[in-house]
Structures are given as C-alpha cells and as structure tokens.
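All protein chains of the complex are present and in place, except for one that has been dropped.
Let's look at chain A:
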C-alpha cells in the first residue's frame, strides 16, 4: 500500500473537475496548434506558459502535458492528410500514411495512429509508473560514444527503409548529411557553408527542409499532374479502421510501444530514432516487405505508436533525474521551476502528489486524446474532399506560416520555397525525400557525437568497442548491414539445392 497509496491519490487529483477541464483544454489547443507545422509542442507551450502562472502547479503541468499530447497528434493529422510532417519523429508516418490517404483510407490511417498512440502512450505510462527509477539511469549511461553508435545505426536504417531505388536513396541521404554540416561548427566556431549569412549561422532548421521537400514539392508536382488529367476529388471511405486492419497492425503496435518506451528515455533524438527503428523493424519482419511505401497499415501504426510512447517516456529523465530530454521537456522544466517545483531525484519523495498527479494526468490525457480524435477524424478526412485548387493554396499557406513561426524570420520562408523546388525536382526524377530529411536529422547527431567521443576517448577509436552499450549497438549495426547479404546467400543456396533436387527428380522419373 506504501506504493499504491500515492498513485491512487494522484488519480484523485487528476479527476478533480478543474484539472480535467484544463487537461481537455490543453489537448484541444495542442491539437489545433499542432496542425501548424513549425509551431510544435515546444513553441506552443512556451507561448501559453503565462496562462498557467495563476493556477495550481498540478493543474498547470496537467494542462501543459495535455498540450504536448494534442500537438503530437496534430502533427500526425497533417502528415497523413497533407504530407506535412511537422516534426522529425513523424517523417516516416508520411511514407505509408499519405499513400493510404490517396487510396481513400485516410480514416483508417488516422484511426490506427490514434489507437496506436493511445496504446503506446499507455504502455509507456505503465512503464513509467513502475520502472521510472530503474530505467532512468539508462539515460546517464548514454555518453557520446553510445550516441555515435545509435546515430550510425539510424542512418543505416534510413537506407534500408526506402521503397524505391537504393542508389537514389543513398544519394538523397548523402545530400541530407551534407545539409547537416551547414552552420557554425560547434567545436571550433568556424563558419561552414554559410556564405557570411548570419541566418545560416545556426544551420538549417528541420522544418523548412521537411515542409519544402514534402509539402510544397508535392503541391508543385500535383499542379503539373492536373494539367494532364483531371482527377476527381478523393473518395473517403471507411472512416474507422476495420477489425482486420486492427488485427494486422496489432503486432506493429506492440513492438512500437516497447521500442518507443526505451528509446524515448534517451535525451535528444530518441523519438525520431524510435519511429525510424519501428518502421525498419516492421518492414524487416513483414511477410511481404514490398507493401511498404504503398499503404501498409503497419507502416503507420508502428512509428506512430513508437513516437507517442517515446514522447511519454521522455518525461522519465525529467521527473526522476531533472534532465530535460528535448526542447519541450526543457520548457516544462522551466514551467515547473516557475511554479516553485524542482524536478529531480527528490521530486517523488518531496512532492508525491505532484509527481503522481503528472503521471496520472498522462493516462487521462491519452484517453481524452482518443475520445476527442474519434469524432474529429471524420471531420478531418473531409478535408480531402476539398478540390485541389482550393486545398493546395491553403496547404502552401500553412506551410509558409509554419516556417515563419519557427523564429519569425522571412529567411526560413524563402528556404521553404527553395526546398519546395528541390522537392518537386526530386519527385520528378524518382528521389524520395524521406532519406534526405532523416539523414539530415541524424547527421548532426552523428557528427557532433563522433567528434565528442574522440575527444573523450583521446582519439582512440577502440574505446567504442570496450564500452558495453556502444559495442552492442555496433554489433547490431554490423548485423543489419550484413544480414541482407547472408539472407540472399542462403536463399540462393536454397534455390540451387531445390533446383538440383528438381533436376534429380526429373532424372529419376
């Protein structure tokens, strides 16, 4: 009872009508704002922070957690319907989600994403409730060498997940890695590829690249297509996933929850890598990998589950260690400080009501999100019935507005336009934007951590192999890299022996 007493009291706190109302308010505001790419959860929470000054700390955090969940799901909506991934962790959702929407299965995609997010979130909260103190130290064991190995593995996965030509995917990924080097070098202060432009000193933001390549590129390409053939407005069938869809996606949801929970604990990049790893895992374990990229429901269910589970478990280092795992957590950290609460090792013992209130508000936030999204999916998918002549300019407007809001700069808007043109050309010549964007995100993680590792290890690369976690990750890396070759060798061997067998049978006959 020592353990469950405070947990149950926490539920009492959350179910207080005022707190429920704030949670609901947060989810709705978050969902609406999350639809604007660029204005992600971090910026939304920062802007709405003053609203929470006047209320109780528990209520304030419950509302902020609600905004966080809502904004996450808002990003999913735009990824599926408009091909606009607002955050790095929803890039892979676009691969199959947008294709599903084009096939008239937008409702199925959004529905399975909502269900997956709910299950992933809930499993992660259960994990947080029981394992938080145990797994928290996992985040501390991850030093620069471990992040280097993880980023390497991530970049390898980028190459394996793309549907089209491998060579083209590698070219796109190489461009992404190059774009990641733009900006002031974080180790020497030297300018790289900035051409003396201060707006490039911090490098290029994720949002202009993703919005341009995916969103604007698609709009331009469709404009050209429409001149050739008049396409009828999309039919939007089955608003809710059928029983067989759920059955098909259930494995992906289960695996995504576990992946997301553990990778989300890592500060920096955890959510993105978990969605990527989940997609790669689903594609590898699928009976027919060729369905991926052509509207496979597991390709939406897995990554969406994983990124929501990761979003939830990223609270673990904040609440138990006082380490903010990402920009959003940093702002929630600041919000807690303003409320006079210091997140950290002492939070559970000093302020159990707040700790469990926050944890339990996540259960409620998740349920509210599911309840809210069921009726809203029907509304959202109707967007697709709008004629392209009207929808395209609105999408372009959202995209440009979103890019502007990142740092109130016209320069970013120009970047979106430029990357839009690049995205159009890429689509025309059969290059996928996915590998470029993901390699871009992982590239800076890889570079800075590799250089940091070599500093810490004093230039001795054998250090990567003597540290248990980085060594394990590197073994996995080698395995993933070599496995296709081994597999094809085995298959060939099998085919040959079967052929030999067939020949023998013929001769015997």
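Throughout what follows, a contact is a pair of C-beta atoms (placed from the backbone, for glycine too) under 8 Å apart; a residue touches a chain by one contact, two chains touch by 3 or more; residues count from 1.
Everything below uses one rule, namely that contacts and distances are computed from a predicted model.
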Leaving aside the chains you can see, what is the UniProt protein name of the one that's missing? Options: "ABC transporter substrate-binding protein", "Dihydroorotase", "Fatty acid desaturase" or "Aspartyl/glutamyl-tRNA(Asn/Gln) amidotransferase subunit C". "ABC transporter substrate-binding protein"
Residue, one of A:144, A:256, A:293 or A:357, that touches the chain absent here: A:144
Residue, one of A:107, A:267, A:423 or A:443, that touches the chain absent here: A:267
From the list A:164, A:322 or A:352, pick the residue that touches the absent chain. A:322
Against the hidden chain, chain A presents residues 42-43, 45-47, 49-50, 139-144, 184-191, 196, 198-199, 201-202, 267-268, 321-324, 327, 330-331, 334, 337-338, 340, 342-346, 407-409, 448, 452, 455-456, 458
